[in-house]
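A protein chain is absent from this complex, but the other protein chains hold their places.
Which chain is which? They are A and B, in the order written, and residues in each are numbered from 1.
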Amino acid sequence: MKRTLSVLVALIMLLTLTPAFAAQEEINIFMWSDYISDDLIANFEDEYGVRVNLSYMSDNADSITKLTAGAGSEYDLIMTCDAYMESLIAGGYLEQLDLSQIPNSENINRAYWSEQNQGYCVPYLMNYIYVVYDTERCPIEITCYNDLIRPEMKGQIGSVDGARNLFPIALIALGYDPNSRDENEIKEAYEWLVKYNENVVAYGSTETNMVSGTISCMFTYDGNTAEAMAQLGENNTLTVAPFTSDPVQLGFDLYVIPKGAQHIDLAYKFLNYICDPEVMAANLVDNPYSCPNDAAVAAASEEYRNGPAFDFDYKTNIFFQEDVGDAITIYDQYYQMLKVG
Amino acid sequence: MNGASTAKKRHNRLPAIAQAGPVSLWMILFVTIPMLFIIFISFMTRGSFGGVEYTPTLTSYETLADVIYLNVILKSLRVALVTTVVCLLLGYPFAYYIARKPADVASRLIMLLMIPLWTNSLMRLNAWMLLFQTNGPVNKALLGLGFVEKPVTFLYTDGLVLLGLITNFLPFAVLPMYSSIEKLQTAMLEASADLGAKPSVTFFRVTLPLTFPGIFSAIILTFIPALGTYTITDMLGGGKVLYIGNIIKNQFGTIRNWPLGAALSVLLLLVTALLIFVYSRFAKIEDMEVL
Partner (left out) sequence: MMKQISNRKLRRQKRNRFFGALYASIIYALFYIPVLVMIQFSFNDAKRNYSWEGFTTMWYGKLFSFRNHDLWEALAYSLIIAVIATIISVAIGVLGGVGLKKFEFRGKRFINLMLYVPIVVPEIVLAVSMLIIFMTIGIKLGMGTIVIGHCTFCIPYAVVTIKGRISGDNETLQEASMDLGANRLQTFWRVTIPSIMPGILSAAFLSFTLSIDDVIMSNMLASARQSTLPVLILSVNRTGVTPDINALTTIMVLVMVAGMLLLSAVQRARAKKEAREIAEMEKRISTMHSMVE
């Protein structure tokens, strides 16, 4: 009886002293789902002895709303895109970054990371928004944005949504600056989009519709294209539209540290970790999206670099979505007119 | 005896506080205060970087004067009206069928109805898409049986959107109507028949009026939420039409015009209040109890 008691006491003392019961440091990250490999997270947790809490956003608006409402301090890292950086910085929602704490960030190509943004964000992955069509089913060959409004394309197009994705291609097709703030140009772009709208079957779910044969042409992200091509496998007859002069949009998903974040030191450690070329190269296996980290791209597999979704030769003919300040309300006005009719 | 108990009621406020107190407190804390905040910011300016600048202005309400918002509201009203009417027409017979069953059978039938609703609604919407897509089972069956030569386009049609709306809102119509119809006493229906009334007469002059509170509850819980709905129309309609719910959502999202979003919400509240006011002019006093 005495022996069992002492064994029991010893066991309890042993259990209470094991690290399993020690309080772990946590880092809270808010980002897109299916956008970072489980292995990366697990390895980070092991290496630094912290717990990573991932929450997912379903829309860019999620992180914007949370930041504007002042709930940013709930998270240590939030993912947003470059188009909103100017107003987020000016609005004072973000912590300034000390890049000396993120030495691996040297690997990121400065062409994709502006001087101003360097103070406040670290790019993670980037995505092209381009036109893809099925060579067998699409009625015509698409070589520029204006081909999309041709009458043969009626009922053939699936498109991403969002005023700041749609208006730029209309502005480019009309020969204007894709980030124009001129109301007259935006109005003309609206009229272009009215014709585009007639050819569009649905906004959103582009890859599903392409795979199921509902559409034959999509204006979508490279990531969704890669998924569609992977799903079609051997029956893949999709090709990236061979544009000759029109630029395509290149958008970036960036990590920012919101003002008032609780674990800034851990955030820095995480940012440094994902900028490591080997770590990012391994991440790209599960998430084969375009990456601004040149060293990681070099370290990645041939299979990644030759992914069919990246099989196009105008990768440098790009434009960025810039913050248009107060003109966003003009865009919104015409976008509403487009959709309400 | 009666006089004594009413006198007691008048002095003893405890039952009133105990019953109506919690709900009043909750509404004041978690609805009135947030709504005051919303009304407040509807009179403020949109900050240059998307926040709220605390400078009073009527800009948001002036923007609302644009005819496009009238169009959007009319569109949303139409969708809500069609959804409600179909849900009432389909739901009343169903609620009647269940309500006339013995209690244990009825509760089992209701549970059977609830089970699909407790699976995720997004998954069910996806399922409708998968079912009706161009190379989906429905088209495959139609082609295989030779009814059509090319796949039929079901996706992104008004019919599919209506189907999605109905499957979403029907339970909110059925449940209140069921709980009201269940109250009907068979004796009353029998009395009506004994007095010589045909079944249709009994229905229109006894059943329907007696269950009207349930119908009215069903209308409230279907029409009003349907006014502000947008997820179903976005997904099944291909995002080609914007409704008032979309517009309000966008203002709090990437457009970051919170004052306008707030003003739109206030407008929506006023429209609903107007509808209820108009209705109350034509309704009988008993029906007002549900309001």
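In the analysis below, a residue touches a chain if its C-beta (ideal position, glycine included) is under 8 Å from a C-beta of that chain, and two chains touch if they have at least 3 such contacts.
Owing to the predicted nature of the structure, the values given are computational and were not obtained by experimental measurement.
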Quick one: which shown chains sit in contact with the chain that's not drawn?
-> A, B
Considering the whole complex, which of B:P56, B:P93 or B:G159 touches the chain not shown?
-> B:P93
Per the touch definition above, residue among B:I68, B:V82, B:L131 or B:V152 touching the missing chain | B:L131
Have a look at B:I68, B:V82 or B:L113 and name the one touching the chain we're not showing.
-> B:L113
Which residue from B:G47, B:G214 or B:P259 sits in contact with the chain not drawn here?
-> B:G214
Which positions on subunit A touch the chain that was left off?
-> 26, 28-30, 32-34, 38, 53, 55-58, 62, 65-66, 69-71, 74-75, 207-208, 211-212, 223-224, 227-228, 230-231
Mind listing the subunit B residues that contact the chain we can't see here?
-> 1, 5, 15-16, 18-24, 26-28, 30-35, 37-38, 90, 93-94, 97-99, 104, 106-128, 130-131, 133, 135-137, 166-167, 170-172, 175-180, 182-183, 210, 213-214, 216-218, 220-221, 224-225, 227-228, 230, 244-245, 248-249, 252-253, 258, 261-262, 265, 268-269, 272-273, 276, 286-287, 289-291
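In this text, only the chains that are shown with their structure count from here on.
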Cα-centroid distance, subunit A relative to subunit B, in whole angstrom | 36
Once bound in the complex, which stretches of subunit A touch subunit B?
-> 59-61, 64-65, 68, 84, 87-88, 90-91, 161-162, 164, 197, 200-205, 208-209, 212-214, 325-326, 328-329, 332, 336-337, 339-341
Please name which positions on subunit B make contact with subunit A in the complex.
-> 46-51, 68, 71-72, 75, 129, 133-136, 151, 153, 155-156, 234-235, 237-242, 246-247, 249-250, 252-258
